[in-house]
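Let's turn to chain A:
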Amino acid sequence: MEIGLNHYLVLSTLLFAIGLIGVMRRKNLLLLFFATEILLNSVNIAFAAISHYYGDLTGQLFVFFVIAIAASEVAVGLGLLIVWHKRHGNIDLDHMSTMRG
Partner candidate 1 sequence: MIEPVNVSLASLNLMTLAPMLIPIVGALLILVIDIFKVGLDKTLYVSISLLFLLMDFSALLGSAGVFTQDGIMMGVFNVMLIDGLAILSQFIIVGASMLFIPLALTHKRFHEFSYPEFFALFLFMIAGFQFMVATDNLILVFVGLETSSLALYTLVAMHNRDKSFEAAVKYFTMGALAAGFFSFGAMIFYALTGSVEISQIAAVLAANKYVDIAYVLVGVVFMLASFGFKLSLVPFHTWAPDVYEGASASMAGFMSIVPKIAAFVVAMRLFEFLIHSGVVWLEIVLYSFVILTMTAANIWALVQTDVKRMLAYSSVSHAGFVMAAILIGTTQSNSALFLYWILFSFTNLGSFSMLWISRQKHLPLHQMSDHSYDKFAGMVQTSPVAASIMGLFMLSLAGVPPFALFWGKLYLISSAVTGGYTILAFIMALNSAIAGYYYLKLIVYMFMKEPVMGNDGHVYVSNATIALKSIIGFAAIGTIFAFVALNPLLELITAFVYNSGY
Partner candidate 2 sequence: MLNHILSILIFFPALAAMLGFIIHKDSIRAYGVAIAAIEFALSLWLWFSFDSSASGMQFMENLPLVPAFGINYILGVDGISLFIIILASFFTMIGIASLTDTKNEKNMIVTLLFLQMTMAGVFAALDGIVFYIFWELSLVPMLYIIGAWGGPLRIYASVKFFLYTFTGSLVMLVGMLFMAYFYYQATGAWSFAILDWYRLILPESFQLWLFAAFFIGFAIKVPMFPFHTWLPYAHGQAPTIGSVILAAILLKMGTYAFIRFSLPMFPDASVFFMFPIAVLAIIMVIYTAMVAYAQEDVKQVVAYSSVSHMGIIILGTFALNVEGITGSIFLMIAHGVVSGALFLLVGVIYDRRHTKMMSEFGGLAHVMPRYATIFGLMLMASVGMPLTINFVGEFLSLLGFYKQSHILTLLAGTAIIVGAIYMLAAYKKMFFGEVTNEKNKNLPDVSKRELLALIPLSIITIWLGIYPKPILAPINNSVESIVQLMHDKSITNEAKTRIPNLVKGAEIAKTSEQGAH
């Protein structure tokens, strides 16, 4: 059968859902970042598909920006993660709750 737009959209939605679940379930900061990456990239797929469907470049433009931003995000995120690990020797979310209430 021929792979249409909807398939891509469904796929991206699924990936997004997976990403969401990951974000909720993961207690490890690194894995959490992976999950967010999944989120963003799922959207990329959809954008690419749609832009192909409409035949204009805006969607792909968006994809490039998303990729760039995701990259820089990772940079910042990893930086924070490393500092945290230096100080506490762990990257577990549950140890990250000194401020509450």
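The candidates were selected such that all candidates are chains of the complex that A comes from, given by their letters.
In the analysis below, a contact is a pair of C-beta atoms (placed from the backbone, for glycine too) under 8 Å apart; a residue touches a chain by one contact, two chains touch by 3 or more; residues count from 1.
Computed from a predicted structure; not experimentally measured.
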Chain A in this complex - touching candidate among 1 or 2: 1
Footprint of candidate 1 on chain A - complex, ascending: 9, 12, 16, 19, 23, 29, 32-33, 36, 39-40, 42-43, 46-47, 50-51, 54, 56, 58-59, 61-62, 65-66, 69, 72-73, 76-77, 79-81, 83-84, 87, 96, 98-101
